[in-house]
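Here the complex is missing a single protein chain, while all its other protein chains stay put.
Per-chain numbering from 1; labels A and B assigned in written order.
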Amino acid sequence: MSANAAAEAARPYNYAYLDEQTKRMIRRAILKAIAIPGYQVPFASREMPMPYGWGTGGVQVTASIIGPSDVLKVIDQGSDDTTNAVSIRKFFEKTAGVAVTTATTAASIIQTRHRIPETPLGAGQVLVYQVPIPEPLRFLEPRETETRKMHALAEYGLMHVKLYEDIAKHGRIAKTYDYPVMVGGRYLMDPSPTPKFDNPKMHRSPALQLFGAGREKRIYAVPPHTDVVSLDFDDHPFEVNKFDKPCALCGATDVYLDEVILDDRGGRMFVCSDTDNCETRRADGHRGELLGNEEPRA
Amino acid sequence: MPVEALFAISPRPGLADPVMQSQTVFRTVMAALAEPGTIHALPETLTGTIDAPAPITPAAAAILLALADYETPIFLDEAARNADVGAFLSFHCGSRITDSAGEASFALIADPTSLDRLDAFAPGTLDYPDRSTTLIVQVAELGDVSGEGSVRLRLTGPGIADTARIGFGPVNAGLVAALADNRARFPQGVDLIVTDGAGILGLPRSTRIEEEGF
Partner (left out) sequence: MYVAVKGGEKAIDNAHRLLGHDRRGDPEIAEISTEQIAGQLKLAVARVMAEGSLYDPQVASLAIKQARGDLIEAIFLARAYRTTLPRFGYSLPVETSRMVVERRISATYKDLPGGQILGPTFDYTHRLIDFGLAGETLPERPAENPAGLEPAPHVTGLLNDEGLIERNAARSDDPPRDLTREPLAFPAGRDLRLQNLARGDEGFLLGLAYSSQRGFGGSHPFVGEIRIGEVQVEFFAEELGFAVTLGRVQLTECEMVNQFKGSATEPPQFTRGYGLVFGQSERKSMSMALVDRALRAEDLGQDVTAPAQDQEFVLSHSDNVQATGFVEHLKLPHYVDFQAELGLVRRMRAVAAAARADEPEEAIPAEADDMTEDREAAE
């Protein structure tokens, strides 16, 4: 279906649903966000036809940047098949007449909730994150008026104290996702609730990373090739979650895994969270334990 | 006012397909600001249809038509300040034309040889650094430059893998120092979109700029 035909079919709504004034307002916010990496730009988030907390920020960002020549991939928990990913992908197929894909490498825009694809992103790609709580300091200081001052003065002692308390109490930083990062050496940023496993992928990525928080009305960005450093201490360096087993389907070892309960007697297996990566590996001949443990011939 | 009357006062055509062309222009500007030092071109088919009054170039006009509206006052530098330009922008964008650089969301700089300082424009506040002016700077040459009064710059910072080299001009001799001062105020500051009429170069406030000799 051509873009015009699709837009036609979706009437009475505008291309990509949002009206042009709203798009301009969001586009301006995106440009400011890119110019001030890690700073949360307030924007007049609109009421979307899906609930707040279900990706309205990401959807508004995607709707404002997307055009007929884009190829869109939508993932939730790393997977293209989860219901909310399906629903958002369908929304853009319908309102923007855009081509969709599940292949990370084929996408020009990837909207995500909770994961960064395992396949390294390339120049020209845009990763759009759905963000529930954009403020990394929110759970330490609930007041916007206070956290805004902290960002203005780059006064992030509160976060360091909290992480250090974790170490004193638990022997480690007890934060496994939403793990705070410093962007460009200036702004403390919440990477959205991706597992900290994914944090290193943000650092100097050649892709543009955009973050949309609809309910909280904030947009922020990490331009390509920008330093994104997970907070840590010299004696407690940042480390990512590790898994004891490889993916049962494709045998991958350096990826994030989902635990799947097989029965009520403790039977469980681990499989790739990134379904595209897993399928690509299997198509290339990799086989995990469940499929007979094979590696492709060189 | 009847629609026909509006058309009668419409000075010249703007974007032929506002929805799709605004998206194209925005993506080009977005890529330019995300990758400072790289020139991003607007399609000829788009700039070719815009008939903006002098001295606005089609590319600068396209950027304003795509991004400005009634929420964004526009400042015009002396070279651009004429009735036709004002009418064109207020008609197509619905923007208010302001004489105060400090309250402008966008500033159109048609003659950058007179642009010796950036501190008259809104730099935002420490609390809200986004409340700042974006300058659209028209230059005669962009990329490989040789002309009198042009500058060659070495850029580092977000969006640049290592270093980028770019030239443009002619510009005022004080502009490079003003850009360095602008960077020193980060996160406050202004952002520049430099265009030679076809290509677009982004110079966000986050970019570190050094002048290189010819």
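Criterion: contacts are C-beta pairs under 8 Å (C-beta built on N, C-alpha and C of every residue); 3 or more make two chains touch, one makes a residue touch a chain.
Owing to the predicted nature of the structure, the values given are computational and were not obtained by experimental measurement.
**Q** Of A:70, A:118 or A:178, which sits in contact with the chain we cannot see?
**A** A:178
**Q** Hey, which of A:16, A:33, A:48 or A:228 is the one touching the hidden chain?
**A** A:48
**Q** Looking at the full complex, which residue from A:27, A:73 or A:114 touches the chain that isn't shown here?
**A** A:114
**Q** Given the contact definition stated above, which residue among A:132, A:224 or A:251 touches the chain not shown here?
**A** A:132
**Q** To test your reading of the contact rule: which positions on chain A touch the chain that is missing from view?
**A** Counting over the whole complex, chain A touches the hidden chain at residues 12-13, 19, 42-49, 51-54, 56, 76-79, 81-87, 90, 113-115, 132-133, 139, 142-145, 169-172, 174-178, 193-197, 215, 217-218, 241, 243, 248-249, 256-260, 262, 269, 271, 273, 275, 290.
FYI, only the chains that are shown with their structure count from here on.
**Q** Which of the residues in chain A come into contact with chain B in the complex?
**A** Within the complex, chain A touches chain B at residues 3, 14-15, 20-21, 23-25, 27-37, 39, 41-42, 64-68, 124, 148-149, 152-153, 184, 186-187, 204, 206, 208, 221-226.
**Q** State the interface residues of chain B toward chain A in the complex, per the touch definition above.
**A** Residue list for chain B touching chain A: 18-20, 22-24, 26-27, 29-31, 33-35, 66-69, 71-72, 105, 125-130, 132, 134, 157-161, 186-187, 191, 204-206.
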